[in-house]
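Attaching a single structure in structure tokens format; questions to follow.
Missing here: one protein chain of the complex. Every other protein chain is in place.
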Amino acid sequence: MSELLAIPALILLLTLGAGLVRVVIGPTPTDRLMAAQLTGTTGIATLLVLAPVLRAPALVDVALVFALLAAVAAAAFTRQRRSAEEP
Amino acid sequence: MSSPPSSVDRDGTQGRSPVLAALSVSVLTVLFAGLWLTLVGPTDPGSWIIGVPAVIAAVWARQRLAPAPGRGLSLLGALRFLPVFLIESFKGGIDVARRVLGTRLRVEPGLLTYRLSLDSRAARVFFVDLVSLLPGTLSADLQGDTLVVHALDCRVDAAPELLRLERHVARVFRERLPEQGAPTP
Partner (left out) sequence: MVALHWLAAALILAGLLFFVAGTVGLLRLPDALSRLHALTKADNLGLFLVALGLLVANPEPFFALKLLLIWLLVMAAAATGAHLIAKRAVRGDGEDAP
């Protein structure tokens, strides 16, 4: 069972990679900001699925830290431009 | 209206009995200790060497930073809202997946505005976040009392759904919404 979870992990990474196409082609900064959302959720799912495959339960803790930082990352990304423009 | 629309009690500490304050500190301590246990797991009692100071620091920081909310939360309201939330967020995911995976995209995106009646900041933030997780709507901007909502399909009127959601949030946060016959356009 555990080894079979490598397949969903691979599929998740593929969806993550395909989603990054949108980040690359844009066309608006809004599309690029979505990288924060995409890597947040899909990355966390990948880590959770990989934890039993690699027999590394610590990956669940890594996922937890990712989840904790996801909100901060989104806030930081969206702030950046505005504060750079204002002065 | 018997009572004036109360604003949020900013300093929050006034009028609270010491018993209640002690109770809230002990509840917080139990919560943070549970959180610590969740993080490190039950198998390592030595972790409490770091855990106990961390829990104390967390309780202290919570007491310092967050003023106690004016009315507190209604547990009953929250319990009644939980299944609604789970079902609705499920429907939100299924809805968007169906629209996107069909051979023809079924979307008619557009913006609409909604007047918020919720009063306290916490309730508003909670509502704004919920709107984004539920089917077809995404909260885009909040200016004063006006919430700009992006709808995936603006052929469906989202206002009744938002009103229903707002009533649930009001119940969780023990707020009384004004009885409005028709929401202002």
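Descriptive notes on the structure:
Letters are used for the chains, namely A and B, taken in the order the chains are written, and counting of residues starts over at 1 for each.
The definition used in the following text is that contacts are C-beta pairs under 8 Å (C-beta built on N, C-alpha and C of every residue); 3 or more make two chains touch, one makes a residue touch a chain.
Small disclaimer: the values here were computed from a predicted structure and weren't measured.
Taking the whole complex into account, chain A touches the unshown chain at residues 1, 4-5, 8, 11-12, 15-16, 18-19, 21-22, 28-31, 33-34, 36-38, 40-42, 44-45, 48-49, 52, 60-61, 63-64, 67-68, 70-71, 73-75, 78, 81-82, 85. Interface residues of chain B with the unshown chain, by the touch rule above, are 35, 37-39, 41-42, 89-90, 92-97, 99-101, 105, 107, 109, 111, 128-130, 132-133, 135-136, 138-142, 148, 150, 152.
Keep this in mind: only the chains that are shown with their structure count from here on.
Chain A and chain B have centres, each the mean of its CA atoms, that are 24 Å apart.
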